[in-house]
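Encoded as structure tokens, the structure appears first; notes follow it.
With one protein chain withheld, the remaining protein chains of the complex are depicted in position.
Right, chain A next:
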Amino acid sequence: MTTHVEFWLNDRRVITDVPDGMLVLDYLRKDRLLTGTKEGCKEGDCGACSILIGEVVDGVMRYQPVTSCLTPVGEMHGKHVVSIEGLNLPNKLNPVQQAMVDRVGSQCGFCTPGFIVSMCWYMMAARETPTLEGFQRAFSGNLCRCTGYAAINRASLDLVEQFGPGGQWASIWQADDRLGALMEAGLLPGYFAEMPKRLEAIGEMEEVPRDDADVIDFFVAGGTDLYVQKGELLPRAQVKILNRHPEMKGIRKEGDTLHIGALTTFEEFGASEDVLAFIPEIQDYLHLIASLPLRNRATIAGNIINASPIGDMTAIMLALDTTLVFARGETTREVELKRFYKGYKTFDKHPAEVMTEMVLKVPAAGTGVYFEKVSKRRCLDIATVNSAAKLRISDEGVVEEASLTLGGVAATPLWLEKTGEFLNGEVLSETLWREALRIAHTEMSPISDVRGSAEYKRLLATQLLTAHVVKAAPERVSLDAMLAI
């Protein structure tokens, strides 16, 4: 499918009718000969292709880093696409570039533009006081094979000093209009000032009405699964870009019910006050899931419909007793996530149905929501086994609610129905827990694959489930005792 897409690419207006499904990375490198953006994997795993995407939110520009290798051009209408070239100043280096040069944070250079983009994003947009850890989280999706990151850390520390309290540019960091202050100090190209006006001048996109879903080959949400799995087909296919429907985004609380738009990204979920209220650790959990640029794109609905047995957000939504809402034309339908999966990558959904939202009950006071994940590499890796839990244990030790999940140990994300039933209403003890684990083992059926042997996955499942109860009720199930069984 092709539509006229109009956006700003760095300091240039672009009107193009390349296929909707074409990747921004290919468009930059091949159509625009902007070769600073590199291709290292085309699967979201290296960050060499990082770019910023800006949009106007409440009258000001908001930028986010994304991987251009998984982002379709068709979604860029009305946006500001910033590649490395767009961050260059005419006659000098910007502060991030200068720090990286001073500290030799670049060797072969192939990863470098991606790092610069991620770090510039932090400089432009981070809200907290700058820290090394903040920079590290910003480039957590960037791989470098040459430097071992130490020099990049040193460059980050220079920037922390310059922009942090007492630093030469502290006032820029604290300014309400950070971008404006950066431009005024000559640290960011001046054209950024024009962007809100320029973007607002771009009209709504005229989409050829094509809601007849039968001619659609693919619904693209964040594209982070689709492009990895079907990347070579998409530019030639009929795609429907769901992100053109912002009404499917956002989190809304009605009484004790939470409505989560299907297109809500992982990052948006983690930033929601309503979510933080009952999962205060959500940011720590998210750190274990994909990477920042991926989480800016990946949607929760996409995670659920991708139906991977190790979907991390799926595990959390499953523990939270989520109900999915689907629409097809005028008809809507609800399905409990617990009952959604039928087998490996098969589920209760018609191909033409679109998930519009997810609904869940906010957990009662005193309920803990836990998430555990073990992967070979801690960050930006797919789980070998994951587990989420919603647990409420009374002061007397009675298990009032136990909704437990496991990923990676069956053909589908697993909700441990029997284990939960066994625990509910019982007084938690180490003996009871050991018995619960035995029951949990009857519910799983792991297989060996590249992420680990079946036996390893059983071990992990045991330990991760235990980790939840040890956190929830250490006085009832102690870690030392569990390590010594």
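List of remarks:
The rule is simple: contacts are C-beta pairs under 8 Å (C-beta built on N, C-alpha and C of every residue); 3 or more make two chains touch, one makes a residue touch a chain; residues count from 1.
Simple rule for what comes next: contacts and distances are computed from a predicted model.
A single chain of the complex does not appear, and UniProt lists its protein name as "Molybdopterin-dependent oxidoreductase", one of "Molybdopterin-dependent oxidoreductase", "Aspartate carbamoyltransferase regulatory chain", "Neutral amino acid transport system ATP-binding protein" or "Sarcosine oxidase subunit delta". Although one chain is not drawn, the whole complex shows that of A:S106, A:T299 or A:T323 it is A:S106 that touches it.
Touch with the chain that is not drawn comes from one residue among A:T3, A:T16 or A:T147, which is A:T147. From the options A:E247, A:E273 or A:D480, the residue with contact to the unseen chain in the full assembly is A:D480. Within the whole complex, the absent chain has one touching residue among A:V5, A:M124, A:L188 or A:A467, and that is A:A467. Chain A meets the missing chain through residues 33, 35-38, 40-43, 45-46, 48, 83-85, 88, 93, 96-97, 100-113, 116, 136, 139-140, 142-153, 228, 232, 235, 372, 374, 376-382, 384, 418, 420-422, 424-426, 434-435, 437-439, 441-442, 449-453, 455-456, 458-460, 462-464, 466-467, 470, 479-480, 482-483, 485.
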